[in-house]
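== chain A ==
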Amino acid sequence: MNLEAKQQIWKEYQKEIADDRYYYARSCIRQTFFPGSEWAYLDILGNRLGKTVFDDPRHTTCTGIGYHSDVVPVETIMTVVARHFALMTEAGFENITPSCITSFGIYTEILHTWQEHPEIEEQTHEYLWKATRREFKKPKNLAHTSDVIYKFRHEIAAQKKHALVDVHTGRPLRVVDHIGCHYAKMFPSKGIGGAEFPAVLSGMVTAWGGEPVDYPERRHCCGFGFRNYLVLANRGYSIANSKKKFESMQPYEPDFIITNCPGCAMFLDKWQYTISEMEGTTYGKDGYGIPVLTYEEAAALVLGYDPWEIGLQMHQVSVEPLLEKMGIAYDPDAKYRNARGEDMGRPACPNYLKV
Partner candidate 1 sequence: MYYDPFVLPFMIGLNILCIYLVVTYVRWIRSFSRADRHTILKNMISIKTLRACKEIFLESLVHHKIYRTSPFLGYMHMCFGLGWFLLIVVGKIESLVYHTSLFNPPYFAIFFRFFHPANEAFPHSNVFAFLMDLILLMILSGLALAWFKRLYSRLLGMKRTTRHRPFDRLILTVLWLIFPVRFLAESFTSGSRGGGSFLTHSAGEFFASFLPVESLSYPMWWVYSSVLGIFFLLLPFSRYMHIPTEMVYIFLKNWGVKQGRKFTAISKFQLYACSRCGICIDQCQLGSSLGLTTTQPVYFLKKIRHHEDYSQEIDNCLMCGRCENACPVDLHLNLLRLSQRKDYTHITKNTYTYIPAPRIPKARVAYFAGCMGHLTPGVIRAMRQLFEKAGIEYTFIDEQNGICCGRPMMLSGNYNAASIVVERNRTAILNSGAEILVTSCPICYTTFKENYHLNLKIMHHTEYIAQLISQGLLHPHASELRTVFHNPCELGRGNGICESPMQVLQAVSRPVPTKYDGKKSLCCGGSLANLHITPTQRSRLSEDALNAYLSYHPDVLVTACPLCKKTFAKNHHTVPIKDIAEIVAENC
Partner candidate 2 sequence: MNPMNVIIIGAGTAGCEAAYRLAKAGFTVELVEKECTPGGNLNNWFQLFPDRKQASALRQLLQQQVEHPSIRLHTDTVPVKIERQDARHYAMELDNGARLEGNALLVTTGFRTFDASRKEEYGYGIYENVITSVELENYFANRQILTSTGKRPERIGLIQCVGSRDEKMCNFHCSKVCCITAVKQAMELRELLPDAEILCFYMDMRMFGPGYEEMYREAQEKYNIKFVRGRLSEASENQAKQVVVKCEDTLVGKPMRMTLDLMVLMVGMEASDGSRWVAKELQLPLAPNGFIQPGDPHYATNRTAVEGVFVAGCATSPMNLTDTLTDARSAALAIGEFLNGNEHYN
Partner candidate 3 sequence: MNNIWGFTISSARVIDYDKNDRSFAQYMTDTVPSSQLCIGCGGCTATCTAGALTDFNIRKLQMLVKRGENREAGEQMHKCMLCGKCLLVCPRGVDTRRMIFAMLKYIDNQKL
């Protein structure tokens, strides 16, 4: 593969990312399934990089899941998003950084709609006012949180404790990146590297010593697709998409998958278990799965956070083989203990997937 040619294409798609003072919009899925991930992000930005991030307890879901499942009308979602902007404005921030790819896509879409149709923006002002008596200003800068990490990837690399390298052999870890569809497929110019060759995650991987894997189904959707997963009748189609990706990446023997979309992280992780239960197939080495990390988790590991502190025990696919490769010390007993040190009990063991 001619990487230089690829980088030529990326060049056209370089977006502006604010330097500091971010208003943080949490993700429904991420905070539910990978809560440690969001905590790690806030901690890295605040304590390691010295940035100001405002984590507003008042903000709500963007209703994106409902919107994409055709149960929330566009006026409603616009009003909800306008409220987020209002909260941001009230808090004195101008740069919004959603943690969720779907939220990011929705914000982008809405801002674009308002730009093309000012009358709709006007109407949203009215709806918001009627509903909450709030006023809002549009954010000056919209970036996904992975964009922010991408922006500071070299700063993180400078502080790294562990590189993305197999410490036993010195081989760079092979990392499959998976970009959420709504990151750049709708508005390619809003993603780093555009829709075809998004560089946001591979940029991090490269900066931290890993080796991004380019495989045939790299751009394929994880299969979540909202209605496709949420409606049981369509779920077979949903999982088939992930399976297609796994089959395509397996020959490259990736060390882990990195994603920037909460939904993708969850599906790529959990479907590995489902597929193994349904068909007996596993995709990692020796009956293990391929670990799936969010970019926050990856950054945290690089910076030397404790794996259980950032919630890696919440993953279905075990991360221990990865930790061992990277030479990260962990306490196996601590895996199933909560923050207070109490035993949480152990999940039932899958039939086929090794944990």
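The candidates were selected such that all candidates are chains of the complex that A comes from, given by their letters.
FYI, contacts are C-beta pairs under 8 Å (C-beta built on N, C-alpha and C of every residue); 3 or more make two chains touch, one makes a residue touch a chain; residues count from 1.
Values in this document were obtained by computation on a predicted structure and should not be read as measured data.
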item	value
Selected partner (touches chain A in the complex), from 1, 2 or 3	3
Footprint of candidate 3 on chain A - complex, ascending	232-233, 235-237, 239-240, 243-244, 274-275, 277-280
